[in-house]
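Working notes, beginning with the structure itself.
With one protein chain removed, the remaining protein chains of the complex are shown where they sit.
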Amino acid sequence: MIIELLHIIIPILIVATSLVAVLLRDLMASAISLAAMSLLLSLEFYILQAPDVAIAEAGVGACLTTAILVLAIKATARMEEES
Amino acid sequence: MIANIPFLAVMAMIIIGLATVVFKRNLIKMVIGVSIIESGVNLFLITLGYREHSVAPIYTASPGGIMSYPVPQALTLTSIVIGVAVLALMLSLVIYIYRHYKTLDIRKLGGGEE
Amino acid sequence: MNILDILLQQSPALIVATPLLGAFLTPLIGKLGYNVRNIFIIIILAVTAFLVFLLASDVFSGNIHTYVFGGTTSTVLSNTVIRILFEVDGLSIFMAIITVILSLAAVIYSWAFMREETGQDKYYTLLLLMTTGMFGMVLTGDLFNFFVFLEITSIASCALIAFWTHKAKAVEAAFNYMVISTIGALFVLLSIAFLYGKYDALNIAKLASRITPVSFSFIDKLSLILLLAALTMKAGIAPMHMWLPDAYGRAPASISIILVGATQASLYGVFRICFTLYGNVIQIPEVSLGWIMVILGLITMLIGVFMAMIQIDFKKLIAYGALAELGYMFLGVGTGLTILSNPQLSLASNSFALQAMKGGIFHIINDALDVGLLFLVAGAVYYATKESSLNNLGGIARNMKYTTVFFLIGLLAVSGIPPMNGFASKLLIYESVYQLNPILAIIAILASIMLLAIMVKVFYSAFLGPKIDRFQDIREAPKSMLIAMGILASLIIFFGLFPDLIVNTLVEPAVKAITHPTSYILWLTGGV
Amino acid sequence: MEGRMLVAAGSLTIVSIFLIFGALLIHPFGVPNAYKMDQYIIDHTQNESGANNGVTAVVFDYRGFDTLGEATVLFTAVAGVILVFRRVKKE
Partner (left out) sequence: MMSKIVKTIAGISFPFITIYGLYVIAHGHLTPGGGFQGGAIVASGLILLLVAYGTDWIIEKIKESHLSILESLGALGFIGVAFLGLIFGGMFFTNFIAGTSMLFGGIPTSTAANINTGGTLPLMNFAVGLKVIAGLFAIVLVMAYAISKEEGE
């Protein structure tokens, strides 16, 4: 029962964090939000019985992707221009 | 049982990512959108291989019982690494575009010297 | 069993593995010096070419060559396919031959063209990787494997388009191409996931045998739309063609020519999916996309021709010409598909369907040669004059005699004037399209004539005309570039003089491969 | 510009509707169709590849060629990034 509840809650959280990552104006904040999404995704992979993929997603998605994104934001502009 | 909510979440992620790529004008936001689509597709593959009340397909100290399917997991591993490769190259191009035009706004590109 | 038999048996794996090994070795060999590395790369590609022609000799005798990776046990069961396998038929080997010709020409051309540049080790590594990706795409029999090689090709080509990073436009074109191709590849992956979820297979032949009119449902339709949208996007067909002229025009000339091959590999994907993966259900109305292909082809052709008229950049003009040529291929194959998928027409006009297919497929190799030659000429002109705008060029024919002759050959070939190869394939397309609808054929002929006019204008303004002082003492392009152009030009003339020979040996098996999907699907009973 | 945005929004809506229908019409969550390929691998992994981890067996044995491709993608990306960030001689 608890697992089924998790199968409902975590996907909704993932969608919510990805939406936050898209909507925030501050790019650094959206990079962090993307990292949070990756972490939740890795949790979801774990409860979907895919520990291999969970490790890979945690290592690659939450750490490396964020590092590269932060580097790129440091080298460019931090705030998104007003439209 | 729980009415395909994970599948719908996957599609929501893909749609959010696509909308970002189409409507957002910031280059790094576009890259983030691509990354979200990528995550959505990965989640879709894993969700396809999940069986109710299964255990991971690893025999070491496994309690027995049905196992979730290994092929989608292997495909997802491949896809994750491809995703980070694409992201790295895209962001290096973004950095170069910024050096040339001093802006990340896609509407302001296209001017400048040949 | 002699060595040739073993090589033939292993050739599908070796064709992909040899350039890959070369790519992995290039950073190490590069330490030994400029000439050593370039000779090494040419040797690698020559070995690959030998293997391709070895495999071709087997496939053209009527076999479908399959290769199972890691297959000692459980390679093929009666109801499922476990391992990855390569399945090489006429169309695959046809595309592989194009790839090998283009990459050899590009590498020979680069010898002099890239001499002054930095980062050459990485350049050659990526060039070999791109070739590997194209070989993998055309030879593989596994859908996910196709996706992986698609990604290799697109990542390598993006990095190479941005080779001249000091040019803002080049980086921008590379980024646009990257976004388009990544989203396209993700759509391909999504539809692979849908097909896997429904049919429990990743092998193209196995999937094709399970997609039947009985099982056809919304999921199949969705996958088909996603796959075709993604691959036509990557091939640069009409609604999503915007990236193509930029990418072709901004890349170094030796990369533009391989990009032509990469686009055609995507086009191969479109054909493989329409004719083989959905081969059993080709007559269901949702699948018979022939008319859509015809219309998209026409639009692509017209956009290419009209946009080429207003270009002032030499390479961008040729890029739009290449777009127009893509339209011809789509037109030819689309006509064939329209006729084949219509049960009423099928028997009566089957010969026209075959003729249209032949024209479309033959045009693939002709386009690769013609447009490739023109890109190389444009690169040579840029190399000699450091000038790419047509407004500033003029009177260079006196100093660059060979280049001028090569441009003339390419000009005649691309606009379909006899006795060049473009004429042979375009004639086949015109004749068969005329049977479908005369207006279409007239539009196609007019587009060709306009292309001729544009190219002749370029010839006059850039090559002939009064001598400009700036170009008083420019020199002819270096030998290696002339050799590369010479190879393509002689192939163009050869194909133009003996079109029947080429159609019978090269094109006929490819057409047979896509019009008889059952032989591809039923490899199980045909023996492995 | 407005017209282009309208076209983009329209096509995005169509794609969204298609994708959502796809998610609803595929098999129910957690109850996949009979998967012969995966069942075969689960049954035979230990004997054929000698590995206790089914995913690693698929990654390196059954679909090893994909993994070679994946390693190549990473190699390509590294080469690409180094190529992009190299020193360029300006003319």
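Chains here go by letter, A, B, C and D, matching the order in which they are written, and residues are numbered from 1 within each.
In this section, a residue touches a chain if its C-beta (ideal position, glycine included) is under 8 Å from a C-beta of that chain, and two chains touch if they have at least 3 such contacts.
Just so we're clear, the structure is a prediction, and the values are computed from it rather than from any experiment.
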Only these shown chains touch the missing one, namely A, B, C, D
Absent-chain contact - pick from D:20, D:74 or D:88:
D:74
Cross-chain touch to the chain not pictured, restricted to B:9, B:71 or B:84, is B:84
Omitted-chain footprint on chain C covers residues 10, 13, 17, 20-21, 24-25, 27-28, 67-72
Suppose we count only contacts with the excluded chain; which residues of chain D make the list?
46-53, 55-57, 59-61, 64-65, 67-68, 70-72, 74-75, 77-78, 81-82, 85
Residue positions on chain B contacting the omitted chain are 56, 58-62, 64, 77, 80-81, 84, 88, 91-92, 95, 99
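Simple rule for what comes next: only the chains that are shown with their structure count from here on.
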What's the distance between the Cα centroids of chain B and chain D, rounded to whole Å?
9
Scan chain C for residues touching two or more other chains and write them down.
144, 148, 151, 155, 158-159, 162, 165, 197, 202
For chain B, what residues touch not just one other chain but two or more?
1-2, 5-6, 8, 10, 14, 18-19, 47-50, 57-58, 67, 71, 73, 75, 77-78, 81-82, 84-86, 88-89, 92-94, 96
Listed in rising order, chain D residues that touch chain C in their complex are 18-19, 21-22, 25-27, 32-38, 40-41, 44, 48, 61-66, 68-70, 72-73, 75-77, 79-84, 86-91
Of all residues in chain A, those that touch chain D in their complex
7, 50, 52-53
Please name which positions on chain B make contact with chain D in the complex.
1-8, 10-11, 14-15, 18-19, 22-23, 47-52, 57-60, 67, 69-71, 73-75, 77-78, 81-82, 84-86, 88-89, 92-93, 96
